[in-house]
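For this depiction, one protein chain was excluded, whereas all remaining protein chains were kept in their positions.
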Amino acid sequence: MSSHMKTRIRKQTRSRTATGAGGDERGRVRTARRSAGGGRAPDRGRGASRRARERYGSRVGRPGFVWAVPATVFFGLFAITPLIMVAALSFTSWSGLGPPRFVGVDNWTRVFADPVMIESVWLSLLVTFLGVAVQTPLSVLLGVWAAGQQRNRAVLSAIYFVPLLLSTTAVSVLWRAVLDPNFGVPSRAAWLFGDGNLFGTQAGAIGVLAFVSTWQFTPFHTLIHQGAARAVPRVLYEAAEIDGAGRVRQFFHITLPQLRNSVITSTILMVVGGLTTFETVLILTQGGPGTDTTITAYYMYQKAFKGFDFGAGAAVALVLVVAATLVSLIVVRVSGYDRMRSDMEGVS
Amino acid sequence: MKGHVKGLGNPGAHLRRTLVSGLALALALGLAACGGGGASSSGAAEFHVLVYGDATNKVEQRLVDEFNRTSEVKAVLDTIPGADYQQKLQTIINTPQAPDVFFNWGGGSIRPYVDAGLLLPLDGFTKSDPALASAFLPSVYETAVVDGKPYGIPMRGTQPVLLFHNKKVLADAGVEPPRTWSGLLDAVKALKEKGVTPIALGGGDKWPTLMWFEYLYDRVAGPGLFAKALEGDRSAWESADSRKALGMLKQLVDAGAFGDNADSVKFTDGGSPALLASGRAGFELMGSWAYATQQEADAEFAGKDLGYTAFPAVEGGKGDPANLVGNTNNFYSVLKKTRHPEAVAEFLKLMYSDRFVKEQLSVGNLPTTTNTEKFLGTAANPAYSRHQYELVEKAPSFQLSWDQAYPPAAMTPIHQAVQEFFAGRTDADGFIKAMQALPTA
């Protein structure tokens, strides 16, 4: 299956010549020779692919590029333009009052000499990594468990879902109140929390951040795995049981491999989400104690909107973009997500 | 999947029409609603007054209401929560959505705006109504004079920083409100033995931490050291007096005066006042507005157990124990771009009216108009207002908060430096270096 699906995808991106201006063909469909499999016939090499296309594709009217224009223009205006402007701003000094002034690479040399900035990148990666490391096993286990059909599981799953109904802001506000060193739970449970100040040390504050995002997002990832676990063919388990495999072996030899795709998808979502954590830090720790939880996204906000150094803020923002792109690329390459996605997209 | 295809014959056109028109309608309605939701109603004859959001806003709202009763051009009061006020202000002040009149602290807090040519010098206003200058105490009015021209009209009360305490907690620990630094250290020790956090500190806001530096530098070195530093003499920070003040602060912190979670406590969200009011802390060094804050949160405590004294004297220090630090007042400044300067001028005249003085006194603020003294008896707590009034009147020096004396860009580095010093993350040398790196005006 996967091989010809891949070619289908490739075809879509490679074939630019055929209908480039083929408006004349649109709608002028003569016969539709629907041979079994049609364009799906395994086609090897470019020549074969073109032939296959001629057999069905070109006779069917296809939308022109106009269909993609509105969304692309809109995206260009509100996402790509600001991105280009960020790059430009990073070479200027701008306090928001006068016009931006060109200063060359000044911001960049300052940013790379700034220990807080360097530390913020590591902190972002650490927070992201912690999120993945804690949430993945947890949500896989919960997802597989919730995929069972028992009634009590359905009820519990409904409760587990509740954190998803709260916005990140609400979750952070809730946990800030619950964990307040003076007025929250820790102040009443000294046996568990000691002096009650979870925000007082770097380890404590990072732990709180990781825990709160786990609390908030595990239900979502559980949902993804639950869907995937339900889709595992029954026969696999039946066969395994005949072979006498126990529950644990079934989990590791059948369930987990079958969840590969959902694990990769949810990991990518966690990575992107982790790198862009913002409200959680703003509300829970404000980057503290000191600058111990000042992750890059928060540092950018601080530089630009609290220190009014928009040029340096722009440079930090670009570092964030580069880091996010690199990490995403690495995850995509290592996991084979790109291949998987096209496989998945081909499944009908 | 394929099952769906069967019914596709003719309802398509219908579906399409419904879909398209439905979407278009929803979007048109929605976008119209979105567009209408904005606050920038540019056509109407009104001007916007932007103030720091806190307990005093009700007074400002009443004055705006009073102004709108008679004025054709209406004033609109906008507030931004205090903790976010300054950053929002700087972000919008050069945009079309900037207010016409805005709250500030005078001094360095408006200098960059003056330099950028955004503010209206008020000498035109004072020419046509001299009372807009003469009705205010000169020492306060001076704070908002930049390059010889007035740029702000005092619009709240003067806010010296006082050492507040919980009378009951101090009595339980057998402690008297300290008059000297060593007295304070003794009190800290006694309170700590009682299991009470000696001093509540909203370290999360950072500026409450800064107040300790402002007073100690003043008491140890006198007001001259900071004045020199502000003018750009960076060596002031390395002086022996500077190091002595830092050493004393370190001693206080190391004595456990502020408990161990001050960084997670804030004044702005009601945290440190609650610690003081609930008897979990003995002292809090805070601006005089803390009285209004306590009164709003817990009127019974404010009336009965909230005590206040001036900052203790430092034995052998060069600063006069009567010196004050804090905010001389807050000011209204006017943007050049305002389209209703006459109406704004009329609005500003309210700031020395009897009504204004009485309203401010009623919430515990102490206005700085020349007619304030005769209304002192009408204050929420006459004794408190009189005490403050006398302090301000007798103070040989009233130092504006450092973070307001410097331009706004210096605020984050100052706050970071004081916070890190209190947390023991930097030593005296680190602090001195950070202060020397500040941009000066």
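Order as written gives the chain letters A and B; numbering starts at 1 within each chain.
Here is the rule we use: contacts are C-beta pairs under 8 Å (C-beta built on N, C-alpha and C of every residue); 3 or more make two chains touch, one makes a residue touch a chain.
Here, contacts and distances are computed from a predicted model.
J.: Per UniProt, what's the omitted chain called: "NADH-quinone oxidoreductase subunit M", "FAD:protein FMN transferase", "Carbohydrate ABC transporter permease" or "Acylphosphatase"?
T.: "Carbohydrate ABC transporter permease"
J.: With the missing chain put back, one of B:107, B:157, B:222 or B:271 would touch it. Which one?
T.: Going through B:107, B:157, B:222 or B:271 one by one, B:271 is the residue touching the chain not shown.
J.: So one chain is hidden, and I want to know which residue out of A:118, A:141, A:256 or A:334 touches that hidden chain in the complete assembly.
T.: A:141
J.: Quick one: which of A:75, A:122 or A:252 touches the chain that's been left out?
T.: A:75
J.: Which subunit A residues would touch the chain omitted from the figure, given the whole complex?
T.: Touching the chain left out of view, subunit A contributes residues 12-13, 15-16, 18-20, 22, 26-27, 29, 31-32, 34, 38-40, 56-57, 59-72, 74-83, 85-86, 89, 138, 141-142, 145, 148, 153, 156, 158-170, 173-178, 180, 183-185, 187-188, 215, 220-221, 223-224, 226-228, 231, 234, 237, 241, 247, 250, 261-262, 265-266, 269, 272, 275-276, 278-279, 283, 297, 300-301, 304-305, 310, 313-314, 317-318, 320-321, 324-325, 328-329, 341, 344-348.
J.: Using the touch rule from the top, list residues of subunit B that touch the missing partner.
T.: Here the touching residues of subunit B are 1-2, 4-5, 8, 12-13, 15-16, 19, 23, 26-27, 30-31, 33-35, 37-40, 53-54, 78-84, 88, 91-92, 95-97, 266, 268-271, 273-274, 278.
Here is the rule we go by: only the chains that are shown with their structure count from here on.
J.: Please compute the C-alpha centroid of subunit A, do the same for subunit B, then give the distance between them in whole Å.
T.: Roughly 41 Å, centre to centre.
J.: Can you tell me which positions in subunit B touch subunit A when the two form their complex?
T.: By the definition above, subunit B touches subunit A via 1, 87, 90-91, 93-94, 112-113, 116, 118, 204, 260-261, 263-265, 271, 274-275, 280, 408-409, 411-413, 416, 419-420, 423, 425.
J.: In their shared complex, at which residues does subunit A touch subunit B?
T.: So the residues of subunit A in touch with subunit B come to 95-98, 180-183, 195-197, 199-200, 286, 288-291, 302, 305-309, 348.
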